[in-house]
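Supplied in structure tokens, the structure appears directly below.
Excluded from the complex is one protein chain; the other protein chains are retained at their positions.
Our next item is chain A:
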Amino acid sequence: MATAMAATAAERTVLEEEFRWLLHAEVHAVLRQLQDILKEASLRFTLPGSGTEGPAKQENFILGSCSTDQVKGVLTLQGDALSQADVNLKMPRNNQLLHLAFREDKQWKLQQIQDARNHVSQAIYLLANRDENYQFKTGAEVLKLMDAVMLQLTRARNRLTTPATLTLPEIAASGLTRMFAPSLPSDLLVNVYINLNKLCLTVYQLHALQPNSTKNFRPAGGSVLHSPGAMFEWGAQRLEVSHVHKVECVVPWLNDALVYFTVSLQLCQQLKDKISVFSSYWSYRPF
């Protein structure tokens, strides 16, 4: 490399030839591979409308936790939507069993999955119109494409790996609380989210703070999982979280999707690196 400036004409032709091969053959091979991987990933998300099998199939997940058996739940996932939920909650005070279920007519969209799916399809769309017939003319063009694809893939992955940090009033105001029939007791909050490859359900039990309470009221900020003692104001009431139950279940296809994301991101980066090797040469010629 150190003598590349002094490279002979022969060397330069070889380099040029190599770069041409990279742009014309290798890039397309990688793009094809990427597309295959991403198609596989998007199949996991069962894009509605694309499949011939009609509506996305339903999957049941039994949520549990090794530490506690106070909450048990069965959530039914249909593509990006929760179509059914059956949650059994053992109230710690009186050991009563509380049964929560979704309304029949409603579905709850898991926005994380929806966003991840949409980001993947955007990435596929970006790749789709660069088929074999398309000729890349510069390395920069490939880099730009790869950057755009990687942006979508990183966002897709981040949507799954980083659940939204919500404040308790935000959870209380979310549409999820209105999904239940019979409606959710006022001293319960429910949140469902994806964390990595897991479908997580948190149930917060609340109790009202007395207006003349000596406790120093400090509303809790946003968090993925609030801990007992977190306080917030809802309506005219000040509430405190007394118990938190978190149960989760691994969703196998989310795991697959995450692996696909990682692999395709690496593929993209490797292609970028290959192009970058020639970065010192491509400015010489208008390829």
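Everything below uses one rule, namely that a residue touches a chain if its C-beta (ideal position, glycine included) is under 8 Å from a C-beta of that chain, and two chains touch if they have at least 3 such contacts; residues count from 1.
The working rule: contacts and distances are computed from a predicted model.
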> UniProt names the one chain left off this complex as which of "Centromere protein I", "Leptin", "EXTRA-LARGE GTP-BINDING PROTEIN" or "WD repeat-containing protein 72"?
Replying inline: "WD repeat-containing protein 72"
> Taking the entire complex into account, which one of A:Thr13, A:Asn60, A:Ser183 or A:Gln269 touches the absent chain?
Replying inline: A:Gln269
>> Can you tell me which of A:Thr13, A:Gln58 or A:Gln111 touches the chain that was removed from the display?
In response: A:Gln111
> Per the definition of touch given earlier, which of A:Thr76, A:Thr161 or A:Asn255 contacts the omitted chain?
Replying inline: A:Thr161
> So that we can see where the missing chain sits, which residues of chain A does it touch?
Replying inline: 1-6, 47-50, 81, 107, 109, 111, 114-115, 118-119, 121, 125, 128-131, 133-134, 137, 140-141, 143-144, 147-148, 151, 154-155, 158, 161-162, 196, 265-266, 269, 272-273, 276, 279-280, 283
